[in-house]
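Omission of a single protein chain aside, the complex is shown with its protein chains in their original locations.
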Amino acid sequence: MSAGTPRVGVVTFPGSLDDRDALRAAALMGGDGVPLWHADRDLRGVDAVILPGGFSYGDYLRTGALARFAPIMDEIRAFADRGGPVVGICNGFQILCEAGLLPGALIRNRQLRFVCRFVDVRVETSLSPLTEGLVPGEVLRIPVKHGEGQFTAPPHDLARIEGEALVTFRYCGPGGELDDEYNVNGSADSIAGIRNPQGNVTGLMPHPEHAVDPDVGSTGGQPLFASLLAYALARV
Amino acid sequence: SAHGSAGPGMKYRFRVVVSLKPGLLDPQGKAIEGSLPAMGWTNASNVRVGKYVELVVDAETEAAAVSQVDEMARRLLSNPVIESYRIVASAPDLRFEDVP
Amino acid sequence: SAHGSAGPGMKYRFRVVVSLKPGLLDPQGKAIEGSLPAMGWTNASNVRVGKYVELVVDAETEAAAVSQVDEMARRLLSNPVIESYRIVASAPDLRFEDVP
Partner (left out) sequence: MKVDQPLHRALGLTDGELGRIRATLGRDPNRTELAMFAAMWSEHCSYKSSKVHLRTLPTEGPQVLVGPGQDAGAVDIGESLAAVFKMESHSHPSAVEPYQGAATGVGGIVRDIVSMGARPVALLDALRFGPLIEERNRVLFTGVVAGIGGYGNCIGVPTVGGEIRFAEPHSANPTVNVMCVGVAPADRLMTGNEVRVGSMLLLIGAATGRDGIGGVSVLASRTIEDQAGDARPSVQIGDPFAGKLLIETCLELVEGGLLLGLQDLGGAGLTCAASETAARAGLGVELDLDAVPLREAGLEPFEILTSESQERMLAVVDPSRLDEAQGVCEKWGLTSAVVGTLVDGGRLVVRVGGAVVADVPARSLVDEGPVYERRIERPAGRHEILEDDPTFAPVDTDPRDAFLAVLSSPNVASKRWAFEQYDQLVQGSTVAPPGIDAAVIRIEGTLRALALSCDGNGRFGHLDPYLGAAHAVAEAARNVAVMGATPLAITNCMNFGNPERPAVMWEFAESIRGMGDACRRLGTPVTGGNVSFYNESGASAIWPTPIVGMLGLIEDYRLLVRPGFPGPGFLVYLLGETFPELGGSEFAQVVLRSVSGHPPALDLAREASLHQMLVEAARGDLLASAHDCSDGGLAVALAESAFAGDTGFAVSLPGDEPWYVALFSESASRAVVSVAPEKAESVEALASAHHVPLSRLGETGGPGMVFDSLLETTVEKARSAYEGAIPKLLAG
């Protein structure tokens, strides 16, 4: 491992599906992809952690409800407390919410159907491991694929999330405009992703790892991975 | 419809429980049960997960309300092929909190 | 674990009902409500969908069993951010059918 190459850990839970894709994306963008196993208590010295998409434990009971009890989650919590960058994608986002590392919750899509589609998302803040290098207002094309991605939170929590500018991404139109027709799952305030107040933990429903290789879709995920790698490197 | 025309009657609250027929595999229950020991609970078993529906029906008599909810549970809330349902009727305007 | 070591005690059956906190949007409930008129039911309202979990816990006293199920319901079966739960405890070996 060259000193300049950040190690990006990707956790595999039983039922994780996009773990290989996240590892591939991290490598493609110039990082070292490091597979992590849910039952281990060892983060293998990684500089950043990704909780990947999928259906951990089948998403039975509630999405992410069972995964958050995995042994490795204690290590990830500690890693996050030390300021380490933690990113949850789709199911990973749901796990972070269940684990209380992020506010709010994700419920069945408004239309009650799984949706796989390329959508536009607007960057809302540069205070997150995924958006550090980015300018708020920037629009990225990234696919979503989920059945339970509707972000929700009790009114006072939602007010706090907005008040403290914890929203990192919103579903939007091609020009960045917000409108219900672009709100692919009916999320509160079109929220597609949020961060913690410290700014080192972030989760999003869209799949940047599926938007880094032009041969298989869009490239809207490239700047996010670039940001994550830089963010991790700065803390190595 | 007949139901629709049931004038301004009483409001009856209902709870319907829909669960997989016994003998059928319950993947959710199985997955929960499987993960309990790791959380330190080794003494729980027979976990089954079902659906729970609350609703309010406007009808002239409780009997009318019950028979309508029964039809709804059979035709809409459950799939008789794999699921069975149970109705928990409650007296007019009784607050749910009062029913176990 | 502490629970695990609870020797060969009694079997207690439980039912836990988990429902979305009032005021939170319930997509399933909304969808059901939306489909009712088309089926001829214009007099049903306030449809809310929740979860229903049955399980058996092995413990020495009912109190011990209840407090364990309460912890399970709080930490695992429900998500306190958006859901609330209610436990329907039942006496040893009581068949569910006997509970409303």
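Chains: A, B and C, in written order; residue numbering restarts at 1 for each.
We adopt the following convention: a residue touches a chain if its C-beta (ideal position, glycine included) is under 8 Å from a C-beta of that chain, and two chains touch if they have at least 3 such contacts.
What you see is a predicted model, and the numbers here were worked out from it, not measured in a lab.
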| remark: Among displayed chains, the one left out touches A, B
| request: Kindly state which of the options A:Cys116, A:Ala159, A:Leu178 or A:Ala234 is in contact with the chain not pictured. | output: A:Cys116
| note | Only one of A:Gly30, A:Pro154, A:Gly173 or A:Gly217 touches the unshown chain, namely A:Gly217
| message | Need a quick check: the contact residues on subunit A for the chain that isn't drawn. | response | 14-15, 17-18, 20-21, 24, 53-55, 57-60, 113-117, 143, 145, 147, 207, 209-210, 213, 215-217
| Contacts of subunit B with the missing chain: which residues? | 20, 23-27, 30-31, 34, 79-82
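Criterion: only the chains that are shown with their structure count from here on.
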| said: Please tell me the distance, in whole Å, between the geometric centres of subunit A and subunit C computed from their C-alpha atoms. | reply: 31
| remark: dist(centroid_CA(subunit B), centroid_CA(subunit C)) in Å evaluates to 11
| remark: Multi-partner residues in subunit B (2 or more other chains touched) are 32, 39, 49
| task | Could you check subunit A for residues that touch two or more other chains and list them? | result | 61, 66, 69
| message | Show me the residue ranges of subunit C that touch subunit A in the complex, using the header's touch definition. | response | 21, 23-25, 27-28, 31, 51, 76-77, 79, 81-82
| query | Which residues of subunit A touch subunit C in their complex? | reply | 61-62, 65-66, 69, 97-98, 103-105, 107-110, 112, 150, 152-155, 157, 186
| field | Residues of subunit C that touch subunit B when the two form their complex | value | 1-4, 6, 13, 17-19, 29, 32, 35-37, 39-59, 68, 72, 75-76, 88, 99-100
